[in-house]
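Excluded from the complex is one protein chain; the other protein chains are retained at their positions.
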Amino acid sequence: MIKAGIIGSTGYAGQELVRLLLQHKEAEIVWYGSRSYIDKRYSDVFGNMTKLVDQKCLDDNMEELAEEADIVFTATPQGLCASLVNEDILSKTKIIDLSADFRIKDVGVYEKWYGLEHKSPQFIGEAVYGLCEINREKIKKARLIANPGCYPTCSTLAIYPLAKEGLIDMSTVIIDAKSGTSGAGRGAKVNNLYCEVNESIKAYGVASHRHTPEIEEQLSYASGEQVVLNFTPHLVPMNRGILITAYANLKKEISYEEAKAIYDQYYENEYFIRVLEKDVCPETRWVEGSNFVDLNIKIDPRTKRVIMMGAMDNLVKGAAGQAVQNMNLLFGLEEQEGLRLVPMFP
Amino acid sequence: MIKAGIIGSTGYAGQELVRLLLQHKEAEIVWYGSRSYIDKRYSDVFGNMTKLVDQKCLDDNMEELAEEADIVFTATPQGLCASLVNEDILSKTKIIDLSADFRIKDVGVYEKWYGLEHKSPQFIGEAVYGLCEINREKIKKARLIANPGCYPTCSTLAIYPLAKEGLIDMSTVIIDAKSGTSGAGRGAKVNNLYCEVNESIKAYGVASHRHTPEIEEQLSYASGEQVVLNFTPHLVPMNRGILITAYANLKKEISYEEAKAIYDQYYENEYFIRVLEKDVCPETRWVEGSNFVDLNIKIDPRTKRVIMMGAMDNLVKGAAGQAVQNMNLLFGLEEQEGLRLVPMFP
Amino acid sequence: MIKAGIIGSTGYAGQELVRLLLQHKEAEIVWYGSRSYIDKRYSDVFGNMTKLVDQKCLDDNMEELAEEADIVFTATPQGLCASLVNEDILSKTKIIDLSADFRIKDVGVYEKWYGLEHKSPQFIGEAVYGLCEINREKIKKARLIANPGCYPTCSTLAIYPLAKEGLIDMSTVIIDAKSGTSGAGRGAKVNNLYCEVNESIKAYGVASHRHTPEIEEQLSYASGEQVVLNFTPHLVPMNRGILITAYANLKKEISYEEAKAIYDQYYENEYFIRVLEKDVCPETRWVEGSNFVDLNIKIDPRTKRVIMMGAMDNLVKGAAGQAVQNMNLLFGLEEQEGLRLVPMFP
Partner (left out) sequence: MIKAGIIGSTGYAGQELVRLLLQHKEAEIVWYGSRSYIDKRYSDVFGNMTKLVDQKCLDDNMEELAEEADIVFTATPQGLCASLVNEDILSKTKIIDLSADFRIKDVGVYEKWYGLEHKSPQFIGEAVYGLCEINREKIKKARLIANPGCYPTCSTLAIYPLAKEGLIDMSTVIIDAKSGTSGAGRGAKVNNLYCEVNESIKAYGVASHRHTPEIEEQLSYASGEQVVLNFTPHLVPMNRGILITAYANLKKEISYEEAKAIYDQYYENEYFIRVLEKDVCPETRWVEGSNFVDLNIKIDPRTKRVIMMGAMDNLVKGAAGQAVQNMNLLFGLEEQEGLRLVPMFP
């Protein structure tokens, strides 16, 4: 039985991790970390956990946690994990960091986009970017996993095959993304109140969102070019879900069937990736609560562009689910363990 | 492995049954019945089932089904199950009927409230009302289960202990209920369009809703009196969830602690019933996707009334989840098998 | 041109008052009070007001306001208006208080339910309860109006005719109410975040909500009895709207037509009250954005009860709209001025 500790268990991603781990056969949670709710019963914060979780919330104590846990998940604001990790900790436990601290290899890029000084740049090199479908083998041997951001996960998986095959002009990539409101976190802010979000849609972080360099880095690896792109996220009045609509110019004429064959080649053995049938657009309702990513593409012969679409649950494949998938890889378990969740509809 | 057939698998309750049975270790679905989508791939109707269900929808053929299936679920409009069941069928398979056909013992009451002639009244007597927490032993031995209605499940469980103990004046019971929109079904009706339901709330079926006699019958058994009550359902702009707010005059003064002790006595060994802490009101968000029923009570010393509250997921404990719970009882499985679902939030 | 000042203009009710007064021919706003946003442009707080309002938010200065304004609206937390009002102020300007400070005649009841010491009980006597349809003549002559609470407005108007006519047993009145989330205010609280409210419904303030004594007082006047009742509000995932479902035992047999005739007699000349056709239940979507209250009743011969239903927009007739209606009465304007708003659907 894997002993798991969670720092930041009372945010939305942390709570989703609890939900998934409670249904995981090989793991048990030994530490419900939450600086905001120390000594409060976890199920008093999240009523869904009544009778399922008896524990109280604990302070963040990485030293003690490293002793008690085989794996530590940090579902915390940027900067915290980097400030807690050190060689001693990593020699005792494995870490899956759901924040951005170890996702970007160039510490200068990280510090510029996040406006933070990185407290442990010496571990950036060894950290593995936990996009399981792409870095599976590296993940298995890692001590420190940088769990990908929600938007980067969906964007990268949607664009990866065509970028890797060199079929799209990387200088023309535009990603228009839409996210449910759980992505905005559980902080008490006027802008996230029900009446402010409901019945509205807006773009935010236009040309400045922090997930931009993360996506650019991953697509640069895929294409072998230095990618600079536009990424525009939007806030949607729904709880969960991310939808990606990405555009790129095709370098050469290609049919839908040819493009589809490429996606199938990359993903047909991937349990969590579902390449849809022709003309079926991904919809977030079909993946809710699950670790699936639904993908499809559309070729537009009029503009010689391809539209690449992806849908997933931002809290599952975009956060906690992928973290569990990474844990499974780290510990040699079956990759789907605890994640064979049928999407819940409606 | 139990072979399960579903008639009406493309309604919301039927689809939820599919979701639950796919995650059930001892059952497999052998028949996806759907008169509306014959020969269409099930996953083309419900995109969440992509890569999870390969089968096509089949017509309703009870004879064939009875041969192939150990258990048949009928998630169909009122009247259909009654028209299909007969001694031959029941000798070959067990039936869990999610419609109202076998819930009400007095066929005259059924025919009056439902405006239908009952096609097989001879089986009403043997049918067992599948409210597991109350009729557990009878269910285990049944061939034909009348799976309770969503409102009656939540209402009965919320009121049962005080009714049974004779502590409330049954002639004063008023049930004000609220349901998410999946309860209205998947039929293409203007009244259920997004823009008609969203941003609104209304009562419907006032003093005439068909679940009224079902609730009255169950509470009559509990109290030993002929109960006549008010039941008013409301349509709420959300997908899932039922909330019950029930009122009754107390026959004698009683403290919260005394009342709470009674609920605990009835329910403390019930896995699926969670009696909440003092002053914590049930909320549908805390049970979503699960088979739990959250209950609590409030004593109002000013009016000498008790307010009894219950929340559950109308598609799970109110339909498909309870059906699976009944199946587990029928086949001697652990009652929680396939139903240890952690509620999904948000 | 009436000069209007608003204290608390950046709450939801205050902002709605701005919306209504901007469309009012005989009034102009001279003071946008907001302690939280002093010196910030009003349209930077509420983007809907871009190009429509140039002014900045001002601190609360009742003395100065009384000099500049013919009417002061206080859309503020309980206790503030009572702490600001005095004889000098009232000699210079009229006040419409949207808080509860002057609604309840018995200062002891106010202090008990609100947990506050009343700072100017000497004005409670002269304050007029601004339920226009009932206290119209008194309002016209007042200096200080206690604008009714949202729930009390809808509840009182729904029950008033039968209470006044002595047709219902007042000891049996139960009010089950449902409100959109704007009623919870614009404070930054976790409980009011989008993801906490969306896809859920709950009761709150059970047997203890502060609007209870206000409703009881008004229905006591109507019935000539000391009324004690149950009032249970619920939070609904929608922006606006209040729905009331009230229950009472009939003192004598009465047909729907007789009851309807009584409602018509009380309300047929009331522009803002719409008594619906037989069997049509009020729905909040049909009144959104308007000052209308839609009412109907259902007689249940089985239980000998009447179900009284009402729907209105909590921010209009339940707050700002009724405040403008009161202003119109105070200044001898046509009562509908600025309030002939067609409900917006969908």
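All chains are identified by letter, namely A, B and C, in their written order; residue positions are counted from 1 within each chain.
Just so we're on the same page, a residue touches a chain if its C-beta (ideal position, glycine included) is under 8 Å from a C-beta of that chain, and two chains touch if they have at least 3 such contacts.
For clarity, every value in this text was computed on a predicted model and none was experimentally measured.
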Inquiry  = By the document's own contact criterion, which visible chains does the hidden chain reach in the full complex?
reply    = A, B, C
Inquiry  = For the chain left out of this view, which of C:46, C:123 or C:266 touches it?
reply    = C:46
Key: Contacting the left-out chain in the complete assembly, out of A:99, A:198, A:223 or A:322   = A:198
Remark   = In the full complex, chain B touches the hidden chain through residues 12, 181-182, 186, 188-190, 192-199, 237-239
Message = Using the document's contact rule, name the residues of chain C that touch the chain not shown here.
response = 12, 15, 19, 22-23, 46-52, 182, 199, 239-240, 274, 276, 280, 283, 285-290, 294, 340-346
Request  = Determine and list the chain A residues touching the chain excluded from the picture.
outcome  = 172, 174, 176, 178, 180, 195-196, 198-204, 206-207, 228-230, 232, 234, 236-241, 243, 245, 247, 281-286, 288, 298-300, 302-303, 305, 307, 309, 311, 346
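Keep this in mind: only the chains that are shown with their structure count from here on.
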Interchain centroid distance [CA atoms averaged], chain B/chain C, Å = 38
Ask   = Roughly how many whole angstrom separate the Cα centroids of chain A and chain C?
value = 46
Key: Distance between chain centroids, defined by C-alpha means - chain A, chain B (Å)   = 36
Note = Among chain B residues, those touching two or more other chains are 199, 239-240, 283, 285-286, 288, 346
